[in-house]
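If you scroll down you'll find the structure; I have some questions about it.
Certain chains of the assembly are absent from this excerpt, and the rest are unmoved.
A and B label the chains in the order they appear, each numbered from 1.
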Amino acid sequence: MDNQDALKHHCGVVGIFSEGEANIPEKLFYSLFSLQHRGQESAGIAYNKQGRIVAYKDLGMVSEVLARYLNGSRPSTVGIGHVRYSTQGGNRIENAQPICVACNKGRIALAHNGNISNSESLREELSREGSIFQATTDTELILHLLARSQAAGFTGALKETLSRLQGAYSLVMIHNQNLLAIRDPHGFRPLYLGRRGSLTVIASETCALEIQNITDYRMIKPGEMVVVGKQGIKSEILFDGEPRLGQCIFELIYFARPDSLVFDESVYLARKRMGAALARGDRDLLSGRDSGGCIVVPVPTSGNAAAIGYAQESGLSFEQGLTRNHYVGRSFIMPTTTQRELAVRMKLHPVKEIIRGREIFLVDDSLVRGTTSKILVSLLKESGAKAVHLRLSSPEIKWPCYFGIDIPTRSELISNSLSPDEIAATTGAATVRFIPLESLKACVSLPQAYCTGCFNGDYPSPPPPNGTHNSGCD
Amino acid sequence: MDNQDALKHHCGVVGIFSEGEANIPEKLFYSLFSLQHRGQESAGIAYNKQGRIVAYKDLGMVSEVLARYLNGSRPSTVGIGHVRYSTQGGNRIENAQPICVACNKGRIALAHNGNISNSESLREELSREGSIFQATTDTELILHLLARSQAAGFTGALKETLSRLQGAYSLVMIHNQNLLAIRDPHGFRPLYLGRRGSLTVIASETCALEIQNITDYRMIKPGEMVVVGKQGIKSEILFDGEPRLGQCIFELIYFARPDSLVFDESVYLARKRMGAALARGDRDLLSGRDSGGCIVVPVPTSGNAAAIGYAQESGLSFEQGLTRNHYVGRSFIMPTTTQRELAVRMKLHPVKEIIRGREIFLVDDSLVRGTTSKILVSLLKESGAKAVHLRLSSPEIKWPCYFGIDIPTRSELISNSLSPDEIAATTGAATVRFIPLESLKACVSLPQAYCTGCFNGDYPSPPPPNGTHNSGCD
């Protein structure tokens, strides 16, 4: 369920290059708007204007912060944009992106999606050498490294910089009127490149290319750098060897938009497969049950596709038994925590007439703290549900993420303290079942290419020495 | 499809009475928030405060206009609220409601959902007699009539006033610290009454009662007046004879929230039945077709329930083949009409991987001008759909509405110039089918209790003499 009890969204990035002049800021607006689900805390763009880079960013939604760019034309040839996720505290304008700096490599604008896992030690090292930090973003850190690099040439400095970084980064950058895009060698975060005519667009998800009428696109490969400039598009793999891949499977489970491709997978179809896998796991329970008395209900909107997959596999009816009020958004904030239940009910409300007397297979994407699920089970039972079976299209979340997801501390994760049966007892659900990790892996084409560290603690890149994780992402 | 090409939403009303003092404004906020889908142009409340009536209203959404009422307590015993629908022009603060007046009947606050069909002649008459009109709402008109009535007693004046009105009105009113609610004798617009402990809530839809934890409610009957005061609840049927009923069937097709009851029907189940009826009408076409190659896709979110009904009846798979971007809202306005297609694509985007190679049964609620449908069919075909069959859960709209829906002029209605086959040819759909009126009627318990004037020109209350219709609603 996409709310404050959920995992925090990632950031999203976009880069646009046009061979001739085009209204780059307006195009950035549309692509960022398509990536709004990846971050609602802040939005920003940077673009070249007569040889200079100008930037504008602020706390707020794309449609608020960047509305000015829908008026009038701003001829430009290259630009980048960023949306940053929403947290409850710590919304600092200093952390909004892109970050633009002047340095000995020239003027650079940079936007980042990911999380540098060795940022703490790098920060200490840089600090020791006299760097100053105005923000807490890894983006600033990367720029410091780049400026300090003595390697020959800009690409040399870039390579040296990246060789220092561990963790997750999908970067877009303006330098010397070129657009650069880089994906870390593990490929934690998605990044796509597409073209239409003289226009090149790079973005976290394909939905941000589609909005530009771009249907001809490809994934930027883990470890790949793409440079888009007047001389065309150049690609280079920056890393030697074969680093272990670690694409974030939560992009497929929850973060990405269902009409996007990420990691060359259709998000919608992957979710349907997860739902089907959940249904297959319920064969014991479903056999011999009156299928007329059972319905599949998604927790909208993140559970929709999995619920459809579950229904199709199980043969049970799919019903939108919970209505989502789409007017609930950032502007509405409940005054007190005691009104948590009211807050949930303002957003999600049962359709009693379809719930009453039925067994409900309630499909959600994941359980974090479990507070919302408890309220939802209770709402459904008050509406007359005979029983509520809670089904999660992710395995139990037990470990921190060091690569860009803001997972609560281990002690707050319900699956570290309660077994599924205990969760059922606590929430009032008849049964609670998670998709097994192996079943989840079977839902994607290249299971070995994914990071599943939050489920089993097995990370493709070393976690920070002291085991703490950076609570933010860039 | 819920957009600018759609029928305009109605208004919504709410009234709350508490035996002891309660934070009435806050409660009004929550109920109005639940009715936000009925009107986004303006919001307002009025409530008693130490014997006086205070009011606050403005252009904007509930969460913006009324946010102040979430802070602090405002003890009161009675209040009413209103949301008004969104139009592109003519948003005048003067038309926001409730309207509060002082007159010889005391202080009155009134909010109205509906449309008085003889307002023009009443306005002329009142004007002749020296009334002044500051707004163009029927609400002001009703108050003029009430103030001018010489009938004995407030109820007498009210009866005399209502006897002059033709058309649709669901009213809530504060007078003399009582809460009054009245529904016109045809029952055009819905109105529900519920209680929990010392709290009485009246609202257009039951979702606005449920948010107050009220599950014990009943429909206010056509022609009924309810007075809620310190002496309890009194009910009276104000009209003699048996006026022809004319409940607006579009409330079920499109306007109301799926988790609401209106006219004692579950909106969700009624819509599912409409979808099923559409599927039955397609038996000719479906028999012998490869059901694996056909999918049912709703135009979200208004087509969802009908599409589920269609899928269940037909046995075809239900798929969310169009993703809705929920960040598209009032704040985002496209600068030019030539970007109409872009505007649609920013809001609704195909999930190509499920569309490709399939025949799509696209389920929407109604066709008004048909411009959006044309774009959607085109988007689906570009995404690889083999064919698109457009299915509408309302019959062809051919006539104006004089009772509260803002239907374009007859010449703008696509069904007045094109047959379904011609619409198919124009939009690129393989086939276009509307639910037949008789099938639609079979989806509700009391078919004879509904107005179907916009389909067949048969109105339960006389249309205005000159045939023009009031473009607004209250």
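Criterion: a contact is a pair of C-beta atoms (placed from the backbone, for glycine too) under 8 Å apart; a residue touches a chain by one contact, two chains touch by 3 or more.
It should be emphasised that the depicted structure is a prediction, and the values quoted were computed from it without experimental measurement.
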Oligomeric copy total, full assembly; chains in place: 2: 4
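The working rule: only the chains that are shown with their structure count from here on.
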Distance from subunit B to subunit A - Cα centre to Cα centre, in angstrom: 37
Complex contacts: residues of subunit B adjacent to subunit A: 30, 33-34, 36-37, 61-64, 67, 70-71, 207, 210-211, 257-259, 261, 266, 268-269, 301, 304-305, 308, 311-312, 317-320, 323, 325-327, 329, 331-332, 334-335, 342, 345-346, 349-354
